[in-house]
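For this depiction, one protein chain was excluded, whereas all remaining protein chains were kept in their positions.
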Amino acid sequence: MKKTLAVLLALCMVISMTACGKSSTDVGSQNSGKTDLVIAVDADVDTLHPADFSTTVEMDVLNQVYDTLMYMNPDGAHEPEPRIAESYEISADNMDYTFRLRKDVTFHDGTKLTASDVKFSLEMYMNSEYQGSQVTGLKSVDTPDDYTVVCHLENPYSPFMLGICSVHIASKAYYEKSAEEFANTPVGSGPYKYVGRNKGSNITLEAYDKYYRGEASIKKVTFEVIPDQSTMAIALQTGDVHFANIQSSSMTQLQADKNITIAEVSTSGFAYVSMNTEKAPFDNVKVRQAINYAINRENLVQVCFDGEAEVNSNICSKSRFGYSDEQFQYTYDPEKAKSLLAEAGIATPYDLGELLVAEKYSNLATVIQNDLKAVGLNVTIAVKEFNAYIGELTSGNYSITALNMTLEGDTQMLEMALTSDYIGTANNARYSDAQMDELFRQAQAETDTDKRAAIFNQIFTKAQDEAVYAILGNPLNLYAYNSALKCPEIPFEGLYSIYDFSW
Amino acid sequence: MVKFVVKRLLYMIPVLLGVAFLVFAILSLTPGDPGTIILGITAKPEDIASLNAQLGYDRPFFIRFFNYIGDIIFHFDLGTSYQSREPVIDSILARFPNTLKLTIFSMSVSSVIGISLGILSAVRQYSVLDHVCVITALIFACIPGFWLGLMLLMLFSLKLGWLPPYGAGSLRHFILPTITVSMTSAAGLLRLTRSAMLETIRQEYIRTAKAKGASEKRIIVRHALRNAMIPVITTLGTSFGASLGGAIIAETVFAMPGMGTLITTAIRQKDIPTVMGATLFLATLFSLIILIVDLLYAFIDPRIKAKYRNGGKSHE
Amino acid sequence: MSNAGKKRNSQLSEIWRRYKKNKAAMVGLVILVIILFLAVFADLIVPYSKCIDQIGAERLQGPSLKHFFGTDEYGRDLFARVIHGSRYSLFIGVATSLMALVIGAVLGASAGYFGGVVDTVICRIIDVFMCVPPILLSLAVVAALGTSMRNLIIAITVSCIPGNVRLIRSLVLTVAEQDYVEAARSYGTSHARIIFRYVLPNAMGPIIVNTTMAISDMILSAAGLSFIGMGIQPPSPEWGALLSSAQQYMFTSPYLLLFPGMFIMLSSLSFNLVGDGLTDALDPKLKD
Partner (left out) sequence: MVLKIENLSVSYETDIEVVHAVNDISFSIEKGETLGLVGETGAGKTTTALSIMGLLPERTARVRSGRIEFQENDLLALSEREMQHIRGDKISMIFQDPMTALNPVLTVGEQIAEALILHNTDGYTQKEIEARVEETLELVGIPKERKKDYPYQFSGGMRQRVVIAIALVCNPDLLIADEPTTALDVTIQAQILSMICDLQRKYGTSVIMITHDLGVVAETCDKVGIIYAGEMVEYGTLYDIFEGDEHHPYTVGLFGSIPNLKENARRLHPIEGLMPDPTNLPEGCSFSPRCKRCMEICMKKKPAVYENNGHQIRCHLYDAGMQKAVSENRKEAGEDGR
């Protein structure tokens, strides 16, 4: 009997608790001088293969273990920084890229990193279904000597540089020793060595003492799998976790805690309304423009992202190469929307049919439905299971939908959403326009950045005029970390590197 | 009795085959294929097609099914996961101990609380204790798992700092999940034990026992409890089996890798081998538990034992 | 009033008299009546439009005179959503529990009563359904029948029938052995009549408890199916959906969880207390 009373007593205390304010224990100070770091991730890695990976968590872990030829900020606006390759040159016809390797780079098992490893890694990427797109356009690789690598392209492809800078360089010898070990216990040349993992729970890395840029200041890194956002927030506050990518809903709780600092990082992902341009009335540009004007993006950002997103009606996010303020931005103007509908001959209230969404986008749908009703367009929300939804989306078996999408890498990747040969995959609007296809082909070949920026300017102005999509905004990537942790400004797309962290 | 057990074990084969076919059919016939799911909609169609081919997902339904069953029967190989390319048995063995420990802890706590309070409130019917137990049981039956879990976390790990907020390392990690899981099932057990006991206490043989001079405690334990056990054991067996399938909410809130989250994520990712492997693994355990529950019936009630012994034909 | 009528009337008043004696059951009945009243007259209490109108500016506000239960993350009035949500949730909760009870009783009772081949066939089929994860069963229903309220009820019921069948079978196993069943068979009563007139009434206690306890689980599980597109389509309100969408704001605006949770608990409490009251009142043996 006593045990049950104790349990009931404890629970009554819990039930009587109101929302909790600040955490009582001050964890900030005791961490200085520490050398370990615990990072919370929301899902476990499925594989640690350097090329055949697909989730962001896998990328985060592999980025610490493997090194790349050079480092290039994904926003495409900075010059690549040297890593394994000290320097590079591009041939006049932009078809050949030559990299000079450092001579003092070693893998974690002590073996030297040579050009043959780079050739092996590049070829591995070429025939990988997972990350093959990083090396699109690469025809062949040859190694004149142990420390020089020359990449030959099929035709000039300006995004190639950004792609090649995300190729993880792995050891050819280690692969030949055992392919299975290769995928499970990675051996790279990056700042951290792989130590081990408990499936479903955590992954442990250790600083690599003979790293050519000097040993990292954080000696031991543990990635802890915490699927629930609220638990992750609590773990941050108790100090068990020092760094985590969080969702906007835990913001208010964590902002109130002085031991926690929040970093907002912009990414190329965008939330958007996709209209099937092959189906009436969405084939009429005025209707698409009306929908663009009808949506109150400021309110949507507040409601669906707790304010943690940049309002933006342009498919190219503001901190990405190729964006400029000249490009047209739709504003919230219901009257203009109504007049455009009238011009398009739509008698309101008009039933647009089903607004098809997957369950995780039902918040977007709810707000959009409300905004569209204000201008006389009625939609009924239909929620579908995610895979069924993707099937309907890619096969064009829908009229209007709302979702998030990320086309990371070079701005060229936006061709997947706008050019006709991607209808059936990422071109959900099923928009097909010869001039748009031609513009993207020019952008792909053009290597001069200013000329390329001009081409992109044309592209995005055209996309806005024809209102191919109703882009809503770019959700921000939110990182919460212990205030005592000194970490640099996290780059675009949130590809952090723990090497730069320190207590 | 042995004949009965052997027969039941033989029946397990069609049951497991039925489960395998049903799960395989549902997963294969519902939309979505591993290739698209892994590579995402931005991938090139030919990449998706070649990945599906590698995973053997492009072969017709029945061939895949028979190959799969063939692998299990002849090579005891549960296949490799689409997502991690690792044998399914590894992820099961990595996660099952957590779920098993959580199930045993939570079932013992919930049966101790549920059954003892159920008996007490039945014996003291219409007393204050009875009403308090019933009301508390109902409150806990409706409390959503995630709310209870997070409130416990808030109190015990954040405010008081006694317990770790996540993970499955030591026994201390299991305290909060056990409370979360056991409270709801304890509520159900309490109510059921109470009503089963009420039915039994009114039987005539209870008065005969009293006439023999037996004390109330003895009557409850020796006479009433045994007769009331049948429905209670059934619920215990079913909920034990169900929680072996993993307490998804507790596993998510307390970041404890278990069978529940393994199966749900695998279903979302259409990772057929993992879902099949985990489901068949649990199905075997579940069938054994159900067999044990049926044997317990016979052990408790001789009339049911007799019914089983003569092949269960008692009314034709 | 014909004689039978008078007899029936007096029998009913007898049951009502015994029921009234049980204070807890009366409390349950009062709560139930209030909740049913709210569900039926929802439109009069608060217009349906108020639970879908979104006022961005008044987002995530605590309970106030303007919004009794405060507002959700879209700025919609939570009070309206809870009141109108009662229609869906109560309907789901009651419909699924009753369906599971009826199907469970038929299968469970015949398995327990007949034994032999019937028992084996039913039990083994039930074993198959018990081993398949409930989410998959619902996925199958979605794939086969599409998404609608009817299919939602089917999906939830399918996942809870196995439990019911096993419980009722176990209860019937012992009752079917009693001598009055033997006696009933001796004067030629049909099997079906025996099952429903003699066997099941004697196991009513645990069955009613199991059914009324299941109601709150049913309401909560309806929300669990929304991720496969099976739940109530937004923006219409439903208690389970209110709870799961309030999960992310649990610490910053706890009232979002408190009110729907309280209503689910109150309705489940009332169903259980009324169920208990009825079992005691209907039970002939319970004279005192």
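Order of writing sets the chain letters: A, B and C. Residues in each chain are counted from 1.
Rule of thumb we're sticking to: a residue touches a chain if its C-beta (ideal position, glycine included) is under 8 Å from a C-beta of that chain, and two chains touch if they have at least 3 such contacts.
Quick caveat: nothing in here was measured; it's all calculated off a predicted structure.
Participant: Report, in label order, the displayed chains that the undisplayed chain touches.
Facilitator: Touched by the chain not displayed, across the whole complex: B, C.
Participant: Looking beyond the chains shown, say which of B:44, B:210 or B:268 touches the absent one.
Facilitator: Going through B:44, B:210 or B:268 one by one, B:210 is the residue touching the chain not shown.
Participant: Touching the absent chain: which residues on chain B qualify?
Facilitator: Residues 203-205, 207-216, 218, 222-223, 226-227, 300-303, 306 of chain B touch the chain that is not shown.
Participant: Please output the residues of chain C touching the missing chain, sorted low to high.
Facilitator: Touch set of chain C with respect to the missing chain: 17, 21, 174, 177, 179, 287-288.
By our rule, only the chains that are shown with their structure count from here on.
Participant: Report which of A-C and A-B is connected by more C-beta pairs in contact.
Facilitator: A-B
Participant: At what distance in angstrom does the C-alpha mean of chain C lie from that of chain B?
Facilitator: 21
Participant: So how far apart, in whole Å, are chain A and chain C when each is placed at the average of its C-alpha atoms?
Facilitator: Computed from C-alpha means, the inter-chain centre distance equals 44 Å.
Participant: On a C-alpha centroid basis, what's the spacing between chain A and chain B, in Å?
Facilitator: 38
Participant: Among all residues of chain B, which ones touch two or more of the remaining chains?
Facilitator: Expected reply: 30-31, 146, 150, 154.
Participant: Give me the residues of chain A that touch two or more other chains.
Facilitator: 20, 230, 385-386, 388
Participant: Which positions of chain C touch chain A when the two form their complex?
Facilitator: Answer in residue numbers: 52-54, 56, 59, 73-75, 139, 142, 147, 226-231, 233-235, 247-254.
Participant: Of all residues in chain A, which touch chain B in the complex?
Facilitator: Residue positions touching the partner: 1, 3-4, 7-8, 10-11, 13-15, 17, 20, 23-25, 43-44, 46-47, 52, 54, 129-130, 132-133, 183-184, 198-202, 224-228, 230-231, 234-235, 237-238, 240, 385-388, 390-391, 393-394, 405, 407, 413, 416, 424-426.
Participant: Taking the complex as given, what residues does chain B use to touch chain A?
Facilitator: Contact set of chain B toward chain A: 30-32, 35-45, 47-48, 50-51, 54, 81, 83-86, 90-91, 94-95, 112-113, 116-117, 136, 146, 148, 150-155, 157-159, 161, 164-168, 179, 183, 251-255, 257, 261-262, 265, 268, 270.
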